[in-house]
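This is the structure I have questions about; it appears just below.
Shown here: the complex without one of its protein chains, the others still in place.
Per-chain residue numbering starts at 1, and chain names A and B are given in the order in which the chains are listed.
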Amino acid sequence: MVTFTINGKEVQGQKDWTILDVARWEGIPIPTLCHHPAVEPYGACRLCVVEVDEGRRTRIVISCMYPVKEGIKVRTDTPRVQNVRRWIMQLLLDESPASSYLKELAKSFDVKPSRFQKAGVSFACHLCGLCVRACQEVVGIQALTFSNRGLKKEIASPLQMGSKDCISCGNCLYVCPSLGMEQLYARMRA
Amino acid sequence: MSISFKSLETILERHPPSPEHLISALQDVQARFHYLPKEAMTAVCDHLGVPVSRGWAVATFYKSFSLEPQGEHGISVCMGTACHVRGARNLYDKFRRDLGLPGEEGTTRDRKFTLRQVRCLGCCSMGPVAQVDEEIHGNLNQRKAGQLIKLYRKR
Partner (left out) sequence: MQITTLTDLEAVKARGLAQLYPEKPKILVGMATCGMAAGAQRVLETLQKRAQQLHWDGAVEKTGCIGFCYEEPLVDLIIPGQPRLTYARVDQEFAAEMMTAVAAGTVPEENFLARLDVDDMILDGGPRRFYEGALSGFVAQAPRYEDLDFFKLQRHLAMRNCGFIDPDNLEHYIARGGYFALHRALTSMTPEEVIEAVTVGGLRGRGGGGFPTGVKWASCRKAKGWPKYVLCNADEGDPGAYMDRSLIEGDPHAILEGMLIGAYAIGSTEGYIYVRAEYPLAVKTLQRAILTAREAGLLGQNIFGAGFSFDIKLNLGGGAFVCGESTALMASIEGRPGEPRAKYVRSVEKGLWNLPSNLNNVETWANVPLIIAKGADWYREIGTEGSKGTKIFSLVGQVKNVGLVEVPMGVTIKDMVNLIGGGVPEAREFKAIQIGGPSGGCIPRELWDLPIDFDSLWDAGAMMGSGGMIVMDNSTCMVDVAKFFLDFLIDESCGKCIPCRLGLKRMRDILEEFSSGKGSLADLEELQSLSEAVQDGALCGLGSSGPNPVLTTLRYFRDEYEAHILGRRCPAGVCKDLITYAINQELCNGCMACVRECPQGAITGEKKQPHQLDATLCIKCGACFEVCKFGAVEVS
């Protein structure tokens, strides 16, 4: 067992647990987007950041991947942590200001769409990659994938055609937190 | 568009069938055809035993791959820092105007030229720099750029 503190409270976790695992176990809330218990952590949304005092230095890490260590001091609600989370919410919300799911989430951060919000978009895929990971890790095939990079990055069916590997299991539809998957799912099965 | 199977075979033979050779095999295809034809991409993936989706992810991630056929002459304008502070942006716009390209990068309608941006050709001492096919042209300005296009149009 590894012993450390979260927000001053002494907690314990197994050696291969992450901070998020322990926090969930203890009922300490940490917001997440790209995390899902059925697949390996991926570390893309960065909403789950926490501040860790490792003794030598204090830094911001993502709780869904950071393995617990003896004696560390974790804080889940410092100004630095809040600043990162608030900006991530702001950026996401401006990408899809009409998404009810994001609007709901944004409320708890007191974030509203800004002057940079995109017009005419009801939802946007935020590339959490749950579909791709579920397809690969749960179903065991790779029918869909990330394509491109940077701002052009998207989830795609290979060669922009129907995917010959897709078995129409619908797992990707099920895990998708936005409404992004429906169109693509239809396309993959074409 | 059909591709020559002979040359594809020789490329495949050079690469042992394991996933780590995906990038180098695609690079060979790119070098041979100047783009990645879909048939070739599928063939490479099948040969190496990787899902097509992974081939697609790689092909779209790296800049050195193109999914469209390229023009006869490639013009790469350096947009590195050294060239930027010496006026590369205005130079690039000049190329774009003269080639009549609507977007940032692309191929002219007559398939004569493909214009693209690159980051540092390693000739910063001669900035701004552009590479046409294999040849590097340094100390360019807008007038020289216009002359270059005229020169290569005739070739």
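The definition used in the following text is that contacts are C-beta pairs under 8 Å (C-beta built on N, C-alpha and C of every residue); 3 or more make two chains touch, one makes a residue touch a chain.
Keep in mind the model is a prediction, meaning the values are calculated, not measured.
Novice: From the list A:24, A:80, A:103 or A:187, pick the residue that touches the absent chain.
Specialist: Touching the chain that is not displayed is residue A:80.
Novice: Write down which of B:11, B:40, B:58 or B:132 is the residue touching the left-out chain.
Specialist: Missing-chain contact among the listed residues: B:58.
Novice: Touch as defined at the start, partner being the missing chain; which of A:8, A:27, A:120 or A:150 qualifies?
Specialist: A:150
Novice: In the whole complex, what residues of chain A lie against the chain that is missing from view?
Specialist: Residues of chain A in touch with the missing chain: 43-47, 49, 60-62, 65-67, 80, 83-84, 86-88, 91-92, 94-95, 116, 126-127, 146, 148-153.
Novice: I need the residue numbers on chain B that touch the omitted chain, in ascending order.
Specialist: 19-24, 27, 50, 54, 57-58, 61-65, 79-87, 90, 93-94, 97, 118-127, 129, 136, 138, 141-143
Simple rule for what comes next: only the chains that are shown with their structure count from here on.
Novice: Report the inter-centroid distance (CA atoms only) between chain A and chain B in whole Å.
Specialist: Comparing mean C-alpha positions, chain B is 35 Å from chain A.
Novice: Per the contact definition, I'd like the list of chain A residues that touch chain B in the complex.
Specialist: It is residues 141-149, 156-159, 163-165 of chain A that touch chain B.
Novice: For a test of understanding, state which residues of chain B touch chain A in their complex under the given definition.
Specialist: 38, 41-42, 51-57, 60-61
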